[in-house]
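Note that this is a trimmed complex: some chains were dropped, and none of the rest were shifted.
Chain lettering (A and B) follows the sequence in which the chains are written, and residue indices restart at 1 in each chain.
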Amino acid sequence: MSAIFKLSRQVEFNHCDAAGIVFYPRYFEMIAAVQERFFADALGASWAEMTPAGLGTPMGEITVRFSNPSRLGDMLDFALVVPRIGTASAGLDITCHSGGELRFSCNATVVYAAFDTGRSLPWPADLRTKLTEFLPEDRKKTA
Amino acid sequence: MSAIFKLSRQVEFNHCDAAGIVFYPRYFEMIAAVQERFFADALGASWAEMTPAGLGTPMGEITVRFSNPSRLGDMLDFALVVPRIGTASAGLDITCHSGGELRFSCNATVVYAAFDTGRSLPWPADLRTKLTEFLPEDRKKTA
């Protein structure tokens, strides 16, 4: 069965710009927070433990398509799945809805890497196994 | 002749994360600042004037590819060109280098729109003319 990681956040005053809508760079802070909670809560690989060990999951590439604006007080519902898992990287697809309306969709690729050398590293076996739970059902055979 | 809009910013302590490198959401604040200065300084269309008039240039879609990490004190050199101009939208290609090393490249599409209705609007003629200066030479004929 395929898992989806979910998280909700309310739009705060500090997210909004002079037009009264969420300023798009704030969405990237939220995306980073979704990624952070996903690794800590779903994969058991918290950045609090990884960072002092010199390990991390830096962003390789990210695309966001903005569909509708968000306003102060809106409850944002994030959903994350893992569309592909590479040797040392993984895709993260994140959608953000509010009241059923799509606000943005995001396709990202993160890399498992050592911060001192900047080198990518193969996913540890347990992390890979847990990532696989979030792979869509039809891709699990080829993962 | 084709113009390039340039801007430099130094990496500050508030941009850096616990790994001592720029936290990628901060790059989006910088991209927004480059876009803001481009509209104000190069196009004569400041957000300070547009926002009270109910006009804006919201982000439609953005892709960023991260190449190398940036550290505290690094001088970041941004360069912006306009790869395409649509009726109510425009592409913005932004690169960020430091000491000649590529840090990230960005392809964005912004829309000219009214904030109250959320509707896109055709670029005013003078704005379109100024945008055209930043179009690569080989695309000017078809713009």
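In this section, a contact is a pair of C-beta atoms (placed from the backbone, for glycine too) under 8 Å apart; a residue touches a chain by one contact, two chains touch by 3 or more.
Keep in mind it's a predicted model, so treat the numbers as computed, not measured.
Wait, 2 copies are placed, so what's the full copy count for the complex?
In total, this homomeric complex is made of 4 copies.
FYI, only the chains that are shown with their structure count from here on.
Could you give the separation in Å between the centres of chain A and chain B, each centre being the mean of its C-alpha atoms?
Distance between chain centres: 24 Å.
Touching residues of chain A toward chain B in the complex: what are they?
Listed in rising order, the residues are 18-21, 23-25, 28-29, 31-32, 47, 51, 56, 58-66, 68-69, 115, 118.
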